[in-house]
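Note that this complex is displayed minus one protein chain, with the remaining chains in position.
So, subunit A:
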Amino acid sequence: MSARRPYIRPMARWYLRDPFFIEYMAHEGTAVFVWLFALELLAGLVCLALGEAAWNGFLAWLDWLPAQIANGLVLLMLLYHGITWFLILPRTIPPVRIGHARLPGWVLSAAGMMAMIAASAVLATGAWLLARGGL
């Protein structure tokens, strides 16, 4: 009779085992805040469609201090989500080559983050111009 009795270790609370897993859970968890922000945007759109009173109600919500604090928190979480998303980008896309040279991962991450900052700046400038009534 074989004395073999392979032991399988449990996986309970695996996400707390290594700082790498804790960070992974944190950056994946911030996706919930992306969803919350999308819900808020959707609510704004529905209010806009419902008419002036509903829209003013939505604006009042945005002016309410607790909502502003919550939106500030959402913004921080979105920033963390965006940065970590670009950090892992080189692992998830095919290698980028210029000629025969392969671009290092940090260049891809940096380019992605620059694009994110540029797109945010364009969007913020557009919103600011709209708010002050055009150019």
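The criterion applied here is as follows: contacts are C-beta pairs under 8 Å (C-beta built on N, C-alpha and C of every residue); 3 or more make two chains touch, one makes a residue touch a chain; residues count from 1.
The working rule: contacts and distances are computed from a predicted model.
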Among "Succinate dehydrogenase iron-sulfur subunit", "Peptide ABC transporter permease", "DNA-binding transcriptional regulator, PadR family" or "Phenylacetate-CoA oxygenase subunit PaaJ", UniProt's protein name for the complex chain that is not shown is "Succinate dehydrogenase iron-sulfur subunit"
Would you mind spotting which of A:Leu39, A:Leu62, A:Leu79 or A:Ile93 touches the chain that isn't drawn? A:Ile93
Touching the unshown chain, subunit A contributes residues 3-9, 11, 14-15, 17-18, 20-21, 24, 28, 88, 90-95, 100, 102
